[in-house]
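Structure in structure tokens, see below.
With one protein chain held back, the other chains of the complex are shown just where they sit.
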Amino acid sequence: MSDILGRTGPNVHIYRNVTIGRDVTIGDNTIIYENVEIGDGCFIGPNCILGEPLASFYHEKHYENPPLRIGRNSIIRSESVLYAGSTIGDGFQTGHKVTIREQSQFGSHCRVGTLSDIQGHVNIGNYCRFHSNVHIGQKSTIKDYVWIYPYVVLTNDPHPPSECIQGPTIDEYAVIATGAIIMPRVKIGRDSLVAAQALVNKDVPPFQVVAGVPAKALCSIRDIRCKEGKLENPYPWRNHYSKGYPWQDGYDNAEGSSHPNPPGSSDHDLRPTNL
Amino acid sequence: MSDILGRTGPNVHIYRNVTIGRDVTIGDNTIIYENVEIGDGCFIGPNCILGEPLASFYHEKHYENPPLRIGRNSIIRSESVLYAGSTIGDGFQTGHKVTIREQSQFGSHCRVGTLSDIQGHVNIGNYCRFHSNVHIGQKSTIKDYVWIYPYVVLTNDPHPPSECIQGPTIDEYAVIATGAIIMPRVKIGRDSLVAAQALVNKDVPPFQVVAGVPAKALCSIRDIRCKEGKLENPYPWRNHYSKGYPWQDGYDNAEGSSHPNPPGSSDHDLRPTNL
Partner (left out) sequence: MSDILGRTGPNVHIYRNVTIGRDVTIGDNTIIYENVEIGDGCFIGPNCILGEPLASFYHEKHYENPPLRIGRNSIIRSESVLYAGSTIGDGFQTGHKVTIREQSQFGSHCRVGTLSDIQGHVNIGNYCRFHSNVHIGQKSTIKDYVWIYPYVVLTNDPHPPSECIQGPTIDEYAVIATGAIIMPRVKIGRDSLVAAQALVNKDVPPFQVVAGVPAKALCSIRDIRCKEGKLENPYPWRNHYSKGYPWQDGYDNAEGSSHPNPPGSSDHDLRPTNL
């Protein structure tokens, strides 16, 4: 099936002022609105919409679509909708049916799983991984190397509905497990772990594990053991997990990253498994 | 891009007995099955399905599609699937990938966010707002001006699986925060607030705040303060929040509403911010 690669499928609809790099694949029925820029080597799946117009399109007579930029070697899977007005780094990957609204900034090498819903006006670092069905509210800040698991929601309104919108901040290497809800303005510290189904309504210190509704401090991440005994210390996870990270086979893999010196690279905790 | 407006895109498939009003836009690849009626000024995004046939279509030889009616000036965003057999008021808006099954009644000016899943056989008032990924089970009743936040589920089976289906009732101005689950038959009182991640298994009185798993009474909504001090009293929210509501610029905005005298209009708590 490799003859699909680098081609444009049937019934693709491309509007004016679209820039498409070299070796780009565009799947059947995909729509690309005005002012979209797609980097070299991208794969855009079928039934995608790139450059979806903002809400003002429906009532502003002289609406102009703000630019959407997608970095090189990205894979956007089928039925994903990316709004106009966002900037996405190289090596980006999505699952299916992802929605990314306007004014989303993604660093390089991020992955956003199937059905995830990025509400826009967010700032996301490099090498972040969101699993399926993650919901990131507006005004959220997520730093490098963060993991977010299915059905996690980052909220932003302390007393809904209101105009007092302020999202959470998630620091480097933090892990937020399945179904957790992070309340507005909360800061999730570096290398911390939020347990599944937790409701986090106050700041989490670095290296802390929190759990429960509402979430309470449980222990240090260094106290966690692997019940199967396969790993002596599962946390910090970056000491044993390197799949797809710049510390995997040396930093050559990080080429194209907008982050030439990833935070992990100078960290004393960092012991790549393959070195 | 305003040249899209009022036009029908390529590869649209329209079946028999479809009525389309004036100034209607229909996006690429949208399918409109039999007996659909679309009001003037509607925008139907790409890849939508309107009048999706009911389950009986697959086995009934003489199946007939019941009518789907969509009110004037509605915006149905891409990949939404609206079943046959529902009635939707004017000024309706959806996000992307919304599913609305048969026998759903929506008043005017409702909004249903991306990925929300309305299971049908529901009765929903005017000016209700559902954020992303809201799941409304069958036999639910939702009155005017209700807010429902992401990943909220209204359930309907007290001992699943069974045929004893009965949904919750949500009264006017109630707010249900992210990730809450409302159990069958529960009544959520007017102006009450259900906290994020709550599991509500008994009735909530008007003006009450409830939280926890299972949810317990916490305080009155009038006891809630804005930590940033921007608002003296965040609740009742209709005292400070008017974006898109009929009390925004006087009731002219409510034109086309099937609710000529919205409940809020005669309420002594109602102090529009712009008067």
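Observations on the structure shown:
By letter and in written order, the chains are A and B; residue numbering begins at 1 in each of them.
Heads up, the rule we're going with is that a residue touches a chain if its C-beta (ideal position, glycine included) is under 8 Å from a C-beta of that chain, and two chains touch if they have at least 3 such contacts.
Everything numeric in this text was worked out from a predicted model, so none of it was measured.
Listed for chain A, the residues touching the missing chain in the whole complex are 1-2, 9-11, 28-29, 43, 46-47, 75, 78-79, 95-97, 114-115, 129, 132-133, 147, 149-151, 175, 177-179, 196-197, 212-213, 224, 226-228, 230-231, 234-235, 237, 240-241, 243.
For chain B, the residues in touch with the chain missing from this view are 11, 13, 15, 29, 31, 33-34, 47, 49, 52-53, 57-58, 61-65, 79, 81, 97, 99, 115, 117, 119, 133, 135, 151, 153, 155, 158-164, 179, 181, 183, 197, 199, 213.
Definition applied: only the chains that are shown with their structure count from here on.
Each chain gets one centre point, the mean of its Cα atoms, and the points for chain A and chain B are 28 Å apart.
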